[in-house]
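The complex is shown incomplete by one protein chain, all other protein chains being positioned as in the whole.
Right after this comes subunit A.
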């Protein structure tokens, strides 16, 4: 009976599953955070107004081209192949035996970064130009305008997309088993390899993946609501001195 097997597999291998799930969550989380930061930076750089002439224009143009290549390349190739290329490539190119964990985090981060760069750019462009101009008009430069006015709104707006990317990463870290990262899929494979109960073992993994993605989605939804703040404000009355915020 499958059900008894499932119970047995869980009770015998739970530390293994837990470790795998932890590793999956860890790589997905770090990868998403670093990827989001890469995406934000790329998005900010790609929206710098192009100077009309001079060396600054040339530098910005070259950086933009490099960013475009990066984005197109990583969005246009499968992560499973990127993992192989980066892991074995680094060994070949620099003669270093890269830690698989490090390789895993790098692959997920730059892959996520490529997707987030486009999302961030869309988010920046969607903030109406008037606010950007108002910030410029009080003397802010591009960087100050971005950090004080545009990005806080962009971050709020791209939060759903980032959460989505996190969920995708939780699932897609499974491809990292090709470079022997001990994430959930990899460890499940070894559990199944020992007991030859493939269906039951992977059914357990399946449940764990689902619980993780479902929980993450809910938690993010809660944060989004929290970030939006209260729907009402209080009008101060005469006696009340305005409090510090």
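Note that in this section a residue touches a chain if its C-beta (ideal position, glycine included) is under 8 Å from a C-beta of that chain, and two chains touch if they have at least 3 such contacts; residues count from 1.
Just so we're on the same page, contacts and distances are computed from a predicted model.
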Seminar exercise, completed: Its UniProt record identifies the chain omitted here, from "4Fe-4S ferredoxin", "Lysine transport system ATP-binding protein", "Lactate utilization protein B/C" or "Acetolactate synthase small subunit", as "Lysine transport system ATP-binding protein"
Exercise. Which listed residue, A:50, A:102, A:134 or A:207, touches the chain dropped from view?
Worked result: A:134
Problem set entry | Per the touch definition above, residue among A:144, A:180 or A:194 touching the missing chain | A:144
Problem set entry | For subunit A, residues in touch with the removed chain | 52, 128, 130-131, 133-141, 144, 148-149, 152-153, 156, 229, 232-237, 242, 245
